[in-house]
Each structure stands twice: as C-alpha cells, then as structure tokens.
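All protein chains of the complex are present and in place, except for one that has been dropped.
Per-chain residue numbering starts at 1, and chain names A, B and C are given in the order in which the chains are listed.
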Amino acid sequence: MSSSFGTIFKTTTFGESHGTGVGAVVDGCPAGVKISRDEIQAQLERRRPGQSRLTTPRKEGDQVEILSGLENGLTLGTPIALMVRNRNQKPGDYSQMSNIPRPSHADYSYRMKYGINSQSGGGRASARETLARVAAGSVAEQFLKSAFGVEIIAWVSQVGPVEMVLSDTEVENLSRSDVDATVVRCPDLQKAELMTAAIEKAATEKNSLGGVISCVCRRVPAGWGEPVFDKLDALLAYVMISIPAAKGFALGSGFNAATMTGSAHNDCFVKDGAKLKTKTNFSGGVQGGISNGQPINFSVAFKPVPTIGKPQKTADYDGCEVILEGKGRHDPCVLPRAVPIVEAMAALTLADLALRQQRSNL
Amino acid sequence: MSSSFGTIFKTTTFGESHGTGVGAVVDGCPAGVKISRDEIQAQLERRRPGQSRLTTPRKEGDQVEILSGLENGLTLGTPIALMVRNRNQKPGDYSQMSNIPRPSHADYSYRMKYGINSQSGGGRASARETLARVAAGSVAEQFLKSAFGVEIIAWVSQVGPVEMVLSDTEVENLSRSDVDATVVRCPDLQKAELMTAAIEKAATEKNSLGGVISCVCRRVPAGWGEPVFDKLDALLAYVMISIPAAKGFALGSGFNAATMTGSAHNDCFVKDGAKLKTKTNFSGGVQGGISNGQPINFSVAFKPVPTIGKPQKTADYDGCEVILEGKGRHDPCVLPRAVPIVEAMAALTLADLALRQQRSNL
Amino acid sequence: MSSSFGTIFKTTTFGESHGTGVGAVVDGCPAGVKISRDEIQAQLERRRPGQSRLTTPRKEGDQVEILSGLENGLTLGTPIALMVRNRNQKPGDYSQMSNIPRPSHADYSYRMKYGINSQSGGGRASARETLARVAAGSVAEQFLKSAFGVEIIAWVSQVGPVEMVLSDTEVENLSRSDVDATVVRCPDLQKAELMTAAIEKAATEKNSLGGVISCVCRRVPAGWGEPVFDKLDALLAYVMISIPAAKGFALGSGFNAATMTGSAHNDCFVKDGAKLKTKTNFSGGVQGGISNGQPINFSVAFKPVPTIGKPQKTADYDGCEVILEGKGRHDPCVLPRAVPIVEAMAALTLADLALRQQRSNL
Partner (left out) sequence: MSSSFGTIFKTTTFGESHGTGVGAVVDGCPAGVKISRDEIQAQLERRRPGQSRLTTPRKEGDQVEILSGLENGLTLGTPIALMVRNRNQKPGDYSQMSNIPRPSHADYSYRMKYGINSQSGGGRASARETLARVAAGSVAEQFLKSAFGVEIIAWVSQVGPVEMVLSDTEVENLSRSDVDATVVRCPDLQKAELMTAAIEKAATEKNSLGGVISCVCRRVPAGWGEPVFDKLDALLAYVMISIPAAKGFALGSGFNAATMTGSAHNDCFVKDGAKLKTKTNFSGGVQGGISNGQPINFSVAFKPVPTIGKPQKTADYDGCEVILEGKGRHDPCVLPRAVPIVEAMAALTLADLALRQQRSNL
C-alpha cells in the first residue's frame, strides 16, 4: 500500500537509490491519450542533479524507458510502466556511515521499522525515488492538459530568509519558462539573485538551506474532489507532505487565515458570464474539499537538506558520541530541483480526482 | 471511497446534518479491546455546541448509540457501528439561502459536483459530520492507549492575533484537564483570557475568527508509518486538512524550517538508555515518514467560520447581486470545539499505522 | 477491509446476529437516483425467515430504516446508511453450544482467528449479516435499472438431487414473479414440487439439503469489467463465494467447459443490427473479464445447512467427544431465501463496474 497512490488513476513506484533502477507503474490512465516521452524526459531534466552550479555535480543522465502501456504514442488503457536505470552508483560514498544514523535522515526510524537497512544510500527514503514520481506525474499532466486544458506551474517562493510574493494577476500569467529563467527557479529576478547568493553562501559554509515552493493549478473545472475524506485539498496536503523534506502545507490563505476575520476572509461571488466566480481567492480554489473553478494555489515548506559537510556531534547506534562529517554528494538546497516534483504530485492528485468525478455525470 | 479512511483500522462515516442522524462504522479494530461508551460520550461533549458561552446556544444532546461490534464492553473484532441521532432539526433556518451560495461554504462547489444540493444545512460538508469522526476517533484512542500507552492531546494555540507557545517540557507534561481548564481550551491562562476576549469581540461584531490548534502524540513507538506514500506525517496532513475549515498543516518546525540552516535544524542523536533519542525535535517525531520515538507534534490552521451575521455583498446562482446576512445558529470561533476533532483524526491515523506495522514483526 | 466491497460504489456492512441490528453504508451511489424504500423492503421479505412452510418459523419482521443519503426519495451522492434492528433475540437458544464448536460452522475458525467468540449466535458469520447485503443490493439494483435498464433474476435450479435446466430462451423471458410462483423459487413447477418434497423429507429427518442457484443479468452493456484482476467474472466469483454456505461458482459453461473442444465451445459472432452478437453463449456474457453484451449467467453451489437436528458425534474445544443435537431455529434448506442474496451481490458488483467504466468515456 505504501508505494501506491490513487483510486482510479493509480501510481506505484519502486526502486532503491543504489539498486538497478527506479520506476513507476501508472494504472488507470484512459485509453487513447497521446503521451510524449520527450515531455516526461523534460521534467526529469528539471529534477536532475548537476543541472546547474547550485546542485550536486553528479551527472546521472536519467533516461526514462517506457516498458508498457503505449502503442504508437497513444495509451492503451493498460498499465504504463516507466523505468530509469541507476548508473552512477558509488555505494562507497556512504559506507562510513553504516553504524551512524544520520541526523534528521530516515536511517534510525527505518531501522526501528524494518530491523534492516539498505546497505548504502537512502533506500526508499532517498530523493531518487522522486524520479519515479516525476515520470508518472508527467503522464498525469499530459492527460490533464489534453483532456481538460489544466496547467500546473510551481516555483520557488522562498529560500532561507529570502521571500517572494506574486500577485494574483502575476500568478495567472506565470509560465514554466518564467520559472526556468533563473537557476533557482524563482520568477522574480531580483529575489532569485538573493536566493542564489544565499545558497552559495550556505554551500561555502558546508551548510544547507530550506525554503518554500508555491504552485498554481489553473483551469481545473469546478466539481473535482470528494467530500469528507478525499477532499482535493486534503489529498494535496497528503502528497506534498509525502515529498522528502516537506514540513508544511498551506492552501490559499494558509496559516494567515488564523489571523483573519470571517468578513475579510470570505470569498464572495460575482457573475462571470454564465457562471459565478469569487472576488477574492483566499480559499485557494477549493471549498468544502471540492474545486470551485478558481485557480488552486498552495505552498509547501521544505526543511534544509539534512546532509551537510559541517561536523555534527551525534551518536552511533550503540549510543557512543561521534563527530559526523557528510562526505557524500549533496545539494545545499533542494528547492530548485523539487519544483517538478511538486508539479508531478499535483498532477497525480488531479488526474485521479478528474476520473473519479466522471462517475457523477451519467 | 470518499467517506472511508484507513487501510486496516478503517472508518466510514455517514449522515447529513439535518437527516436522521450521523454515524460511523469502524472496521478492523482488533478483538478483545475494552471500549468505554462513556469515554466516547466525553469526547462528544467536548465537541458539542452550546457547551460554553463561546459557542452557539444549540443543545443537541448528542448521545452516541453503539449498534454493533461490542459485547460486554469488549470488541469482537467485527465492525463497530456508532450513531448519533439528529434531534434539533430546524431546516427552516437555512431556507432563505436556497438560491444563494454562501461565500466560502461548500454550497457552490457541491452544486457544481453533484448538480443537486441537500435542501437544508450543509449536507456532508456540515461540521456535524465531524461528530462521527470524534466517536470513531475515541474508539481508536482507547485502543491506542490500552495497547501502546499512546497519549494524544490537542489545544488551541492561536485565536486571531493571539498566539501562544509552549516549551517542549510544557508539552511533555500537558494533560487534557489543563486544556479544559479554560472554555477556549488554551492551557495558558493569560492567553486564554485574551483569546476569549477576542472571540467575544468578534461575536459582538457579528464576525468570526480563525486560529491554530496544536497537538502532541506521546509514547508513539518508533517504526510507525510507511515509506513513500503513507508516511505518518503525510497521513496526518491528509486527515487534518480534511477537517472542515482547515487551511494549513505543519509538522515540527513547519514553515519555520524554511528559514533555518541544516546545522541548526538537524536533530542529532544522544544515548537514551538502551536506545537513542534526539537532542532537539524539529522533525516533530517523524523522520522519513516514520516515527522515531520522540513526541509527534503538529499544528493545524483554521480559517474564520464563513457563516457570519455581518452583511456580505455576494451573488445568487443566477449572478444577481444580493446582500447576505447569516441568521442560522453558528459559532464565532470553532477552535475550542475542534480540539477533540483534531485528537480524533490523529487517533484514527495512528491506530491504522499501528496495525499496519504489526506485519513487519513476524 | 473485510466488511467493505467495491471501488467506487462501495458497501460496508455491520452488525451481529444477536446485537442491536445489522446494516450497511452504501457510499458512491451517484446523486439524483430515485430509490424506493418499498423495493428494498420487498427484497428483504424474500430473504425473510418464516415466509413459507419451508423456512424456519421465526417472524423477524425485518423493517429497513434509511438513516442518510436520501432526500425526497432521491440520492444526494452521500453515503446511504441502512439499518434493520434485531428484534427476536433469543441468545439462550445457542447457549448449550458454548464449549462445542458446531461442525462445518465458523465457530472453530473464528476462535482460532480472534481468540474470542460472540457469546451467542453466529456473530458476523451468521446468515443474518446477509440482510445488510440484500438492502444495499437493492439500492444498487435500482440504480442499475434506472440508469441502464439492467435486470437481474436468480432462481433455484437444484435442490439435493433434483436438477432443473432452462433453455436460453426461457432464461431470456424469465421474471421474478415466475420465480416467486413457488415457495421453493424454482420456475419449473414440476421440479419445484419435487424440490419441495425433498426439503420436507429432509426436515422430517432433522437433516438439511444443499443445492444450486442460477442467475442471469440481462441488458448489461458491453465493456463492463476490468482486465487482469477486477474481471467481471472474477468479482462475481468473489462475491458469490462470500455468501455463507457457497461452495462453487460457474460462469456460462462452467465445469462443463472442461469436457468440451474449442470448436464446440467457441461463441462465434453474427451481425445483430449495428452490432455483433454471439450465436451461442458458453462464455456466459463475459470475455476476457469484460461483458460482451450477451446475458451474463452463472451458478452458485450451496452446501447443506450445517445446523441440523440429527445427533452428531463431534468434540468440544477440550477434545472430549460429545453428541450434538441442534435445537436452534434453522432452515432445512436455505436456497429459496438465498435467491435475493445472489441478486443483491450481482447488483453490487455490476453497479461498481458500471461506475468504473464511466472513466473510459471522456
């Protein structure tokens, strides 16, 4: 169960960071949908390590292989299996740590759970597992775009102390090329420079930085999401917090809602052609767990990468105090590379809810 | 699907706010667990409207009826069906609104989804549905307490602009009676008074207030939670955001993590008897989606109640501008009553993960 | 998990045979479907004990109560909770057996599973649980009939040694009133008399009889059922064998297929207006797990009721040999009363697959 997500559009991921490869099986995508391998690959490139001076210098060259489910570029309605082989395996990098649970990593809790650890690397807790999500998410995104015109765009809105806010209009017009205009994937060029500087400073100090990614899903029809448990926003919270290092989720007004009054926060309606729209969008496009036709926007907070070069005083599994200095390859800030992961998880969520909604339209 | 939660310990809720009643079926609770109806009822009383001067004056007298699954106070291993009949039904209260979708309510999005609305009240989107969750959650909590000693305590940590912070030690020693010492369910007496004043002011102004509820789960063994998708923290995010009016979720450091460096945020280990513990708990008791034996703590942001007496300029379904003045019974601030709902959802999440963990201990 | 069935149209049952009541929660039925309580009740009457001289003389007077999900006779798209209270509780009837596991009952295996038994009656293994299935199944059937014109008719085709075969044409024209024309629910009047005589003879001998129920589902559109695992026929097998006392399932040619050659068994196609139909229907209306537009027909074998008045030499839980004489109320043959259960389970299966098929028609 723990490696699958979705009720109708269902994704299962597999693979360890240092095994043969990682992959995903996407079951439940309708037949006859055009899927481009290039678009999948493009999202993988955005997640790839080594793509800029801000990320680790590994060149993984992650090439996606489509094992099943497509014929002549169209889905068959059968499971779409996707795989990326691991190439640049250097298990030795992590070997010194075998008896030391890395602080704020999953080493200790995994051992408590399974009584066994993958010998090297992070196993399933590794960020490399997210490759599979990005590949599957691209299939979902292509389906959503062709069937409903849905657009999903995420960007880095905070790195360490540097915050950036976009107006509703700016969010409405944002494109992926705006986001990719800077290596840090922040569409505000000035803030992007400050973020880049902050990351480079952290790298110099063998430290790391956290941040926030924001995301908008545009043109989602009203009516998606299920009442009570599988609310659109609850599922978004679930998938976003399932991304490694995520610590917080906020829809629309988020934690600011706590300080507002009802009269200020309520999104009143106005006529919009034959339909209604809301004057404001503090709800973030979701009311009662169901999309209301407005842009769905949310933010995800990420902690600083726990692998740092700076020495840390911690304990090994026997309780002996040790000084740990991370030597493995790692990013000082994962935010830029996490942008396509956030987009992928949003796409997987929306694709499933889109198909679950069909049933009400008999 | 949308009305069920859990893989092994599975809860299904039913009932509209103004129908015959609301209830829950809890399937998958192990046999032989002692369940007290009084404890279920006690949590319902904490959620009940009309319990203090801060809440709506309705006296629902919600009495839980146990329809199945228990014999002589012990679970049989069969589904435990719980029901609370609706008594104080006054559908007329809402009749004026039939052609006006209430701002920031689910009226509009439900109509877009189903093409039909429950004639009166909020249907499944009503806060009354949470009665079923509280009843089911109490069963989960009793199971967790007797089988593992787990303790779950939530409290109001913010109302409008009034914030309150507890130290780790204070959280460690917090009890439910500390929380219930004030009507606002904030264990800091001074802050509680400020919160109460803020709520009363909002009530006078026919307005409403949001806030934040914090929660700690103590004595959760290390090893609970699944990797990748059904992470403990991801499931908590999911169930918390599924509570009506929730807008944000934060585990441990939450959004503050965004501004911290790795060296400051990492929870280093120290010897703790035969085990390890962490010196700090920015992780909030969960690493890689799996409990690490430290207290699990998280916060949930709630928006201000959208039903307000203050006139609002909005539109009816035909797009005509109207002035809406809420006349139905409602709370100016739901936070105090939402405390047992947060506890219930945490309990349902942990009970399921506890049972899913059994399988690894062959 | 074990008390729920379905992916989109999902039914959860609850209730012990001798507790407060039994019931079902039907989640996922589309909004706006007309549901008649009388039709639910009518199917319960056909399942009811004491309805004829062939069944146990208990008068349970099972009246279904609809707790949620309907307003003005239409579904709201929310969970439909149905309950039948237990009235005629006589736990004493079973008390003598407390230390003796009844042969071919679930007493022994339940104790091995749970380490605890419901004090009286069969708990969840009791045939009374099927009440909940019949009520839920009637909702599914009404949905299928109004949305697709689907008709489901089951009948008793064998009791002990008395077998009855209908031609394809007879099956095509069969109605429920034909089935209900005899107390044994066999539409062949002569065979019905022989069956009745066989049951009466078994009753006189304090013994019991098994038999076979056959069922046809007409006007099921081609395309329902999922490939690989949730095949239409696999799900039918699953739900039918989940009925207490069921021992075998056969689709179309069933076990006779084993003795046939491919050229005899293949259902070749002929033109049928704008579509195709098959000349024969050995496939039973399902090919590759998916309906092909022909009538779906299948049979279910039931063992003789294990509760018999005839003395049996068996052992108590301590291994001591005992003579057991059943004194509880029981039927000598459950087949006539199981007809609506088979129909209900077929309806629940088809309703779910109908809704799962919607998603392919974007």
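In this text, a residue touches a chain if its C-beta (ideal position, glycine included) is under 8 Å from a C-beta of that chain, and two chains touch if they have at least 3 such contacts.
Quick caveat, the model's predicted, so the values are computed rather than measured.
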Displayed partners of the chain not shown (whole complex): A, B, C
Contacting the left-out chain in the complete assembly, out of C:V26, C:A81 or C:A106: C:A106
Of A:G28, A:G160 or A:P336, the one touching the omitted chain in the full complex: A:G28
Contact partner of the left-out chain, one of C:A81, C:V184, C:A202 or C:C217: C:A202
Footprint left on chain A by the chain that the document does not show: 1-4, 7-8, 10, 12-16, 19-23, 25, 27-28, 31-32, 65-69, 71-72, 74, 76-81, 83, 113-116, 118-119, 123-124
Interface with the unshown chain - residue positions in chain B: 7-8, 28, 30-31, 77-78, 147, 227, 355-356, 358-362
Chain C residues that touch the omitted chain in the full complex: 1-5, 7, 13, 101, 103-106, 108-110, 112-115, 122-125, 129, 158, 160-161, 202, 205, 207-212, 221-231, 233-242, 244, 247-255, 257-272, 276, 278, 282-284, 286-293, 301-308, 310, 312-315, 317, 319-321, 356-357, 360
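Here is the rule we use: only the chains that are shown with their structure count from here on.
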Same or different residue numbers at the chain A/chain C copy interface, by half rule: same
Rounded Å distance between chain A and chain B, as computed from the means of their C-alpha atoms: 26
Whole-Å gap between the CA centroids of chain A and chain C: 46
Residue list for chain A, restricted to those that touch at least two other chains: 7, 227, 356, 360
